[in-house]
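Omission of a single protein chain aside, the complex is shown with its protein chains in their original locations.
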Amino acid sequence: MISEASAPSPEELGCFLSQYGAWLLGSGSTCIRVEKNINRMAQAFGMDVEITLLPRHLQIAVCRCGRDSVATCLSAVCQTPTSFNIITRLSELSWAIADGRIDFATAKQRFDQIVCSDRQNKTAVLLMVALANASFCRLFGGDAAAMAIVGIATLCGYFLKTVMIERGIDIRAVFIICALVSSILGATGILFPYGSTPYIAVATSVLYLVPGIPFLNSFSDLLHRHYICAFSRFADAVILTGCLSAGLCGGMLLMKIGMF
Amino acid sequence: METPLIVWCCTVGLILILLILRLMPHHISNRKHRIRIFEIGTEREEFFVPGDSLQKYDTIDYNDDF
Partner (left out) sequence: MIVQVLQDALFAAIASVGFAAISRPPRRAYFYCAVIAAAAHSLRFILMSGDVNIVVATAISSFAAGTIAVLLSHTARTPAETCLFPALLPMIPGMYAYRSFGAMVMCILGEREAEFNHYFYLFASNGFTCVAILLGMVAGATVPMFIFKKISFQATR
């Protein structure tokens, strides 16, 4: 445990921990990890902590062990893209604090560094997603032609997604438009008879949009009895899946293809 | 057979135009007073009430990326 002289006040710690939790939850961490990491850090500073996790907010009450004055802090969950890099580095930070390797001031500095330095090469991601969806098409039994079509449809759809998200367009509208474009391009094999599995290409062309991580997080929260967060994440994921289906249905309707 | 072909051609055309515009970053973004025919409004503009300050914020209303 860190000595009392270098330990922060409950207010300071509460503020830091609520920010920490807001970033961790916003980056797509499961509720159980948020609880574990925050408790670990609070214990290192000799404090007790109670956490209220809500889908868009996080409330933390901190008090020194055995004393009755409580500091409460409330933070809005950060609306940031899912980032396992942030989750990993914030978890490392929590252990560095718990093991007494860094003091509170350094921890705050490092936290700011972590949340500011999460950069990604967009072109590399675009190519990787296209390749991944093409492989996915293969897993569903698509031939080389279908794989090529799915790769190009994904490339265009994901490129469009990046552009629209940069412009601040509502994520649901983005999903509908991207699914529409990807499914129209995915139907190339049907329009210009090419390859032997054109229908698999259409069906798999939108799979890169399926919100897999929110689905997994929601069920993980459900198993850990964080029902409110679980249902909220599930609702988010279902709405996005609905939008993607709407785009796909639209695309199939325009291209005169039946889904079933 | 006509409609799917037209839709497909339009989609490919639009994507190509977008790609070309993105590959020429200085073409549009550096013009100071560009005329916009279509523009997507922000949430702030949507809930604007006369009397609200006209200050522009850089925040993006929706940036959830899954």
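In order of appearance the chains are A and B, and numbering begins at 1 in each one.
What we mean here is this: contacts are C-beta pairs under 8 Å (C-beta built on N, C-alpha and C of every residue); 3 or more make two chains touch, one makes a residue touch a chain.
Keep in mind that this is a model prediction, so the values were computed, not measured.
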{"item": "Contacting the left-out chain in the complete assembly, out of A:9, A:72, A:85 or A:232", "value": "A:85"}
{"item": "Selected residue (touches chain absent from view) among A:99, A:112 or A:166", "value": "A:99"}
{"item": "Chain not shown, touching residues in chain A", "value": "28-30, 33, 36, 81-89, 91-92, 94-95, 99, 118, 120, 124-125, 128-133, 135-136, 138-140, 203-204, 206-208, 210, 212-213, 215-217, 219-220, 222-223, 241-242, 244-246, 248-249, 259-260"}
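Convention: only the chains that are shown with their structure count from here on.
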{"item": "Chain centre separation (chain A, chain B; CA means) in Å", "value": "24"}
{"item": "List of chain B residues in touch with chain A within their complex", "value": "3-5, 7-8, 11-12, 15, 18-19, 22, 40, 42, 60-66"}
{"item": "List of chain A residues in touch with chain B within their complex", "value": "79-82, 156, 159-160, 163, 165, 167-171, 181, 184-185, 187-188, 191, 211, 213-214, 236-237, 240, 254-256"}
